[in-house]
Each structure stands twice: as C-alpha cells, then as structure tokens.
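What you see is the complex with one protein chain gone and the rest in place.
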Amino acid sequence: MKILLTGFEPFGESLFNPSQLLVNAYSPPALAEITISKQILPVDHDQAPKVLMTALQDHQPDAVLSFGLALGRAKISLEKVAINFKDYRIPDNTGITLQDQPIVVDGPAAYFSTLPIRDFLTKLNEADIPAEISLTAGSYLCNQVFYSMMHHIAIKDLPMRAGFVHLPALPKQAAQSAKPVPSMSLEQDLQGLQIMIDALMEPAIGQNLPAYP
Amino acid sequence: MKILLTGFEPFGESLFNPSQLLVNAYSPPALAEITISKQILPVDHDQAPKVLMTALQDHQPDAVLSFGLALGRAKISLEKVAINFKDYRIPDNTGITLQDQPIVVDGPAAYFSTLPIRDFLTKLNEADIPAEISLTAGSYLCNQVFYSMMHHIAIKDLPMRAGFVHLPALPKQAAQSAKPVPSMSLEQDLQGLQIMIDALMEPAIGQNLPAYP
Amino acid sequence: MKILLTGFEPFGESLFNPSQLLVNAYSPPALAEITISKQILPVDHDQAPKVLMTALQDHQPDAVLSFGLALGRAKISLEKVAINFKDYRIPDNTGITLQDQPIVVDGPAAYFSTLPIRDFLTKLNEADIPAEISLTAGSYLCNQVFYSMMHHIAIKDLPMRAGFVHLPALPKQAAQSAKPVPSMSLEQDLQGLQIMIDALMEPAIGQNLPAYP
Partner (left out) sequence: MKILLTGFEPFGESLFNPSQLLVNAYSPPALAEITISKQILPVDHDQAPKVLMTALQDHQPDAVLSFGLALGRAKISLEKVAINFKDYRIPDNTGITLQDQPIVVDGPAAYFSTLPIRDFLTKLNEADIPAEISLTAGSYLCNQVFYSMMHHIAIKDLPMRAGFVHLPALPKQAAQSAKPVPSMSLEQDLQGLQIMIDALMEPAIGQNLPAYP
C-alpha cells in the first residue's frame, strides 16, 4: 500500500508546525508492506494545492493523509468535510487574505473525507490518544487544500482515499503562549499516525472504497 | 415579500428554546410590505423535516429563516453550510439517537445557505448585535432540517432563499446553569431578526438569487 | 442607607467599560430610602486606589459596590476574594506593567468580600440575570482596587460592607470583536445592580456585618 503524508510549513505567529514535524519524523515499522511518500506544503494560497496535485501524480498513492495545525484544539481532529469556501482571517505566508470566495468556481459545496474516520476515532481513543471527529476544517488553507484534493480525486475518478487531520499545538507552542493553549506531544502525534496507518492497512478497509464512511 | 420563520421546540435539558420564543414573539412593523408565516418544528428526526416541507408548500415563501438553539455559543451564528450527515450526541424528543448516517442517501455532501449572511453579519454587528458566520451547524436536528430544506428547494428548483441561524442560550437558561454559559436576550434576538428581515427586503438583495453569497 | 458605586474608565483595547456606563446610568427608584454616590476610577495603578479612598472618606457609605470589566466572562461575577498581588498582563492607562508585587507590603494575603454574595447570586439567577461566584478577581487593577479598599476598611475598622463585581463585555464590545466574546446588555447590568441594592437594603442583611458570608 502506498500512502502519501502531507504537512504544512509554519504560518501566522507560530514558529513550528506539528504537521511538518510529524510528517518529517515518521518512518514506518520495519517489514511493513507499505510505501510512504511525504510532501510538505507551502502556506501559499496559490502554490499549496498545486504542490499537492503534483505529489498525487508523482506518487499515485492508495491513500492520502493530510495534516495541519489547529491551534486551540485539544484533540486530534479527524475532519469530516471540506467546503468550497475561502475566507482567511489571517494572511497566508505570501500576505494574501481572501474573503467569501469559492475554491473551485461551480464546484460542489463540499466533499466528505473518504478516510475511515470513525474507525480512526475508535482506535485512537482506545490507545489513549485523544481524538474527535470535527465538522469543520475552517476556511483557511487547510480546508482549501483538503477541498482541492478531494475535488481533484473526484473529477479524475482516482482510486484513492483521502482526508484531512488537524493536530493540536505542540507543547513548545503552548509553552511560548501566555494563553491556556492545549497541546499534544510529537510522540503522541506519531503514535496516532501509526494507528491511522495500521487501520488503513486492514484488509477489510484498505481494499474497498466505501460509498459512505 | 413572503417570509417563513421557523423555530424549534425545547430539547435535551433545556426547558426553553429561544428559537421558538423568537418566532412566536416576532411581529413585523406596521406598513411593512411583508407577509410573515411561522412554523414551530418538533424535535423529532422524522417529523421535523416533513413539517417544514409542508410549511414551504403551504406558504410558498420568498425566503425562509430557520432558527435553532446552540447552547454555548456567544453570538448569533449565521450558518454557512448544511452537511449530509446525521450524528446525534443526545437523543431527539422521541428518544432516537443516530450515528454516521446520511440525511439524503446519494444527496450531495452539502448545501450553502442562500441567505445574504455576510450582509447580515455586517448589519448585525453595526447595530451592536453580536453575530458571526459559523462554518458548522452541527450534526443534530438543526443541521438535518437545514440540509433537508436546502435539498428540497434545490431538487424542486424553488425560487426561494433559505438558511439557518443558531441563537445563543437565553439569559434564563444561563442563569439556571452552573456553567459559564453565554447568553443573549430575547430583545436582542428580536432586534437581530428585524435587521435580517430588513436586509432581505432591500431591492438589490431581495429580487435576485445570487449565484454565490 | 448610603451606597457608593464605583466603575472604571476604559482600558486596553476596549473603547467602553460597562462598569462606567452602569454606574453613570443607574438611578435609584423614587422613594427609596437610599443615597447613591458614584465614583469613576482612572485605570492608573497609582491614582485608582487613592481616588477610591477619597470617595470613601467623602461619602462615608454603608456599602460599596465596585464594578469592573472582565472581558471573556459570560456572567456577572461576584468576586469572593481580593489578593495582595499585582501582576499585570497588559499595561494600565499610564503605560505601567507590574509583576509579582504586593499591593500592601506586609499586608495580609487576602480579604474576602463582605457583601452578601451568596444572597446576590440566588436573587440574580432567580431574576434570570446570569451570575456566578468567582474565586479570582485577577491580578490587575480590579483586584488591586478591591484589595486596597478592603485593607483600608479593615485597618480603619470602618463600619461598611464592600466588594467587587466583574461585568461581562457589552454587546457592542462583542460585536466589534472577531472572537466569540460573551456579552450582557446594559439593561441586564442595571437590573442586576438594582437586585443587589435591594438585597443590601433588606433589614436582616443591611444592619449587620456578618462574621462570615
């Protein structure tokens, strides 16, 4: 099984992005029948989706796990839905702010994750990794990349599962903030990622794309 | 202009529902060229959408403003999107709990509100009524009614604008809770509703259904 | 009965201070056997306590109700305790920031409010005014004024009850913020103040200073 992992560069006031550190740090267990490819995305409204599309074409993965930071969330957020809406509260790293715009003109309003997020949720929480299903990935670049990816897979009818996962801040980000920011360690992120990958590799799940997760 | 207002009966631990009280209390200013119809919906997964569809047929409104309670929110939440997903954390008033189900099998993943919510947001905040655009209406009956309504309007190609608005708890609900629940008074809700209705009646907005809000 | 009401000028990013507006707007019901005096305090670490002490001397009140803003709180916060600690996160209006300092060198660690806050709590919530007993008035100027006042009353052995009450943001403050700031209307603040004054005037409460509330 080929799995593509993506993360983002730091943005806004954050000097780190746990999604970047997680993707860079992950290596699969020895002997696992799995090929991992990785892509770090720029926080650039124009380039981020393009870099991801190129990675999809280059690696032809069976599944894509896209990660981003959601500062303020306390648990690993398994995103349910990507919406066709760009509305940035803070500028991206190129300085651009967008309001009330579609990501794809005339595209559908939304796509659901095709990852087995309920299964992920159960397995993560059983392993003491706090997780939750989230009903909004926001309207910033994370949602934009998520929607762009799902739209690309849909219109090309690609045989791959894909979805987006938001990570809490890292402890060092919380430690540098005067606010009561919740955090999760990179070790927990790595355990969580392994659990999600293991779930994807289970035969019953890995070989079929369910009509509805 | 014909406007249909809907609210919900109380549910869960709440003895009141601000959406019901708001809809019941509202009366348009004298001389306004407007016809208001009202429908209170039962908190019943099966009946709520049906009662709403019947009201749409009976009243043939130009616009529908659907209201519900979002205990814990601090501002009037102008909902951006309804998703094709039922996942109840608490039972409805018939005792039913649903998990991971589509509202309409093979329906699209989501519909956007066709109300001018950005215009509502600006006008509400200018009038000192705290408001926000919300990216999730949850996965309970509020979202279900919102999605069902938008789907019905879409497949019947009805010439009506529609959307959903979540209200904060009432002060008496906050006063009865030991938790720090934010609240908004019924007077503020009523002012907010009048502002939204006035915005709908502006010629530039009222006469055209924009392709994208 | 003579009651002194105090509020604060605006500070930080806020253009308004509900405590100032409340105190300025309040007038007692006709025929009430009550004398109200008012004092607005500057947000100045040095002047605020001095202005309050002068007001205590000038007006010789039976009770002092001091009000301040606690942006982010959802309910009227009846403060239990003032602590001998100054630790400002934001500068006062003179630009001063203080860290880890006592308010009164060798003063006791804390004073409790001598207002009947449990009685206030019950009566406010019964009247649908959301209220709570708070265990911290912070370490900014509100706590400093509260502590300074209680210390002054204690060392002078003055026959007066006194305490501090934090108010939520006003709706217009919440409407101007992009964050989900809870709010309470000035009308609710005024109703709440009248309830507290009525409670103070009840014979059983007004004539005795209980050893412990």
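We just call them A, B and C in the order they show up, numbering each chain from 1.
Everything that follows uses one rule, which is that a residue touches a chain if its C-beta (ideal position, glycine included) is under 8 Å from a C-beta of that chain, and two chains touch if they have at least 3 such contacts.
This one's a predicted model, so the numbers in the text were calculated from it and none came from an experiment.
**Student:** Counting the whole assembly, list the visible chains that the omitted chain makes contact with.
**Tutor:** A, C
**Student:** Among C:1, C:25, C:40 or C:110, which residue is in contact with the omitted chain in the full complex?
**Tutor:** C:110
**Student:** Pick from A:66, A:143 or A:183: which residue touches the chain that isn't shown?
**Tutor:** Only one listed residue reaches the unshown chain, and that is A:183.
**Student:** So which of A:43, A:131, A:153 or A:167 would be touching the chain we can't see?
**Tutor:** A:131
**Student:** Taking the full complex into account, find the residue in A:1, A:25, A:40 or A:74 that is in contact with the omitted chain.
**Tutor:** Residue touching the absent chain, from the options given: A:74.
**Student:** What does the interface between subunit C and the hidden chain look like in terms of residue numbers?
**Tutor:** These residues of subunit C touch the chain that is not shown: 80-81, 83-85, 87, 100, 102, 108-112, 118, 133, 135-136, 138-139, 212-213.
**Student:** Could you pull out which residues of subunit A are in touch with the chain that's been left out?
**Tutor:** Missing-chain contacts on subunit A: residues 73-75, 124-132, 170-172, 174-176, 180-185, 187-188.
Here is the rule we go by: only the chains that are shown with their structure count from here on.
**Student:** Can the chain contact pattern be summarised as a line, a ring, a star, a complete graph, or none of these (other)?
**Tutor:** Contact map by chain: line.
**Student:** From subunit C, which chain is the farthest off, judged by mean CA positions?
**Tutor:** That would be chain A.
**Student:** Which chain lies at the heart of the structure, taking centres as C-alpha averages?
**Tutor:** B
**Student:** Taking the mean of the C-alpha atoms as each chain's centre, how many Å separate subunit A from subunit C?
**Tutor:** That pair's centroid distance is 47 Å.
**Student:** Going through subunit C residue by residue, note those that touch at least 2 other chains and give them in order.
**Tutor:** Counting only residues that touch two or more other chains, subunit C contributes none.
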